[in-house]
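Every protein chain of the complex appears in place save one, which is left out.
Our next item is chain A:
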Amino acid sequence: MTTSWLNIWNPVLINRSNRPILQENEYNIYIRDNVGLYQGRQKIINHQNGRVYLTNKRLIYFDNNDSSRSIAVELKLFKNAELVAGYFRRSPKVTLYIKTENSDTTNIGGNDSGSNTKNIAIDWVCKICSFNNHLAADYKLNENELPKCTSCGIRPSKSYLMQILDSAQNNIPIREDSPASMTPEPESVSPNNDNQCPKCTFINHPALRYCEICGTELKSSNNNNNNNNTKLFKVTQSLSNVSINSNPSNLKLETGEESYTNNQPYIKLSFRKGGESKFYQEVCKVLDDIKWQILEEKGGINKNAVKLVDNSSTVNNNNTASGGGGGGIHALERLGELQRKQNEMILTTSLDDLEQLMFKYQDLIKLSTSFNKLIKQPPSTTSGVVIPALSIKKSSPLYHQELSRHISEFSINFKLTQKTSMISSQDLFAEYNRFLIRNQGFGSELVNCDDFKCAIELFEKLNLPVVVKQYVNSDIYVIRPKVNANIYGEHIVQYLKDQEHEYKLMTLQREIISGDYENINNDLYNAVNYGKTVSEISNKFNWSYNITIEELEKCVEEGSVVIDHHISGTFYYVNKFSFSETEWDDTKEIQEMRELLIKEQQEITISLRNEYDKQNMDNLVNIDPDYSFFGAGNNDKEDDLESTVTTSVSQSQTQSFNDLIGLQF
């Protein structure tokens, strides 16, 4: 009697829309129509026209004719799938093989009694620890070694094993003979013998094949030929069918009996309108997933995970160790790369920081410019001259022209105030930017060199009152008023002449006062006192040194000024090499200067005498008459002076000094 596999089918819960209700964590994978079910080779009656739902857990058959016939089977009961192609009128099918953990039992059930004899397991009990050991069916005492007890490891004696083997062989004929000889007595004893364990004498349930206590195979399964036993066996069989091999779905096969190819149980699904290949692929995939889940539950994957974690941790340890150690070329390269990356990071972040700073700066500038309106402007030192701010953007094409006019206005009002004023471009650039800061505050934009150069080059084009002039030797650009062009040399010569005249005048004055006439010629021409240096001329005309040097070189080239190199410095003089003899003779000039000086002295003398007379007049009330007489004498001398004014110079000098002596302060 074989076991039925119809028990794998279970009923299905159906909702009102005629679709199966899925279990927890269950979802549909594939749905197909016009499918029929097979149990082995036989068709399942009334289950040949329906839909198949393939989910991640079950295979659900939904009958189109009668929904109450819907059945399902767990996919974990199958071990693999197979695709069978169609052939003429045979539709293609997918075969699902059922897992058979009890296949040996089935084979045993199907075999003859002879095979049962061969497959009987011989048990022997260890006399020391009384453990129940098993021997193989084909064990031969003479050929093989003595077996060991699996519990205590001690081998039994040969005589004992021979008895066991003989008893195993003799049991069968003994049992066969005893029922024939003693009919009434075996009937009363035989039920107990069949259920009772031959080893431990435990009385087991008739349906069991192995002892419940010690696991020894019972004899009930071997007594098929006994009629009485047969009746009991049939009862047992029916009981087992009811309890174990029940058919809950009441499925009926076409021929009434199950039959499987190669004795392997399977089910088949017939696809009458295609879809078998897709179903086959999905089924294989689902079965693989189920196997994988089983592995996870057993812990195989976790072990791998732990190993991987260990490997990764060890790898990390190796990396850190090698990085820390710094040995070898690769380590050095790695260090270099790390350094480069770090540098790149720092540079990029610094550039971003710079950009942020620039934005902040622009915001601050806007704030400061807005505050400038609130601050009161301090009163400017220069009264009356106010230059409005240059309110024009740099991007405008008129910027340079307006800047040029602005600079021109600034120059005329503040810098080029004298007739002979000049200023170098560098000085003007500095002064103009200072002017912007002073007037418009620190938030204003200063002028840069390029814009300044463009602006001063536009002076001539815009017809402004200032002009740019270049000194070729020293490569200096100079801004000066347009009116006073090319007359600087004359100013220099005039200045030198004036200085010489002043020197002569002072010399004569000193001579007259001291009364020394002999050294006049030598002292008059002691030249260190009236030659002029570059710094003195610069101070006079308010020029810079370079400008003065340039102008003096021009005068020297023209021949109006000559040079005197001395250890104490370089002095410049009016050119006298072209003087004629009469021009060198300055006696007339000296004569005139002497007359002027004498007149000055006379005036001083007269004023002093008048003051003296006033004092005497005030004191007349208290002074003796003789003193008054002396005052009258002075008046007489005054008359003499008036008469001698028209005389020669020498006499007038004598008279003037005598008059001074006569005062007698």
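Note that contacts are C-beta pairs under 8 Å (C-beta built on N, C-alpha and C of every residue); 3 or more make two chains touch, one makes a residue touch a chain; residues count from 1.
One rule holds for everything that comes next: contacts and distances are computed from a predicted model.
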Protein name (UniProt record) of the chain left out of view, among "Light-independent protochlorophyllide reductase subunit B", "ESCRT-II subunit protein", "Exosome complex component RRP45" or "MIP18 family-like domain-containing protein": "ESCRT-II subunit protein"
Residue of A:Gln401, A:Asn439, A:Gln509 or A:Asn575 in touch with the missing chain, whole complex considered: A:Asn575
Among A:Asp363, A:Asp564 or A:Glu600, residue touching the chain not depicted: A:Asp564
Chain A residues touching the omitted chain (full complex): 521-522, 525-528, 531, 556-559, 562-566, 571, 573, 575-579, 581, 584-586
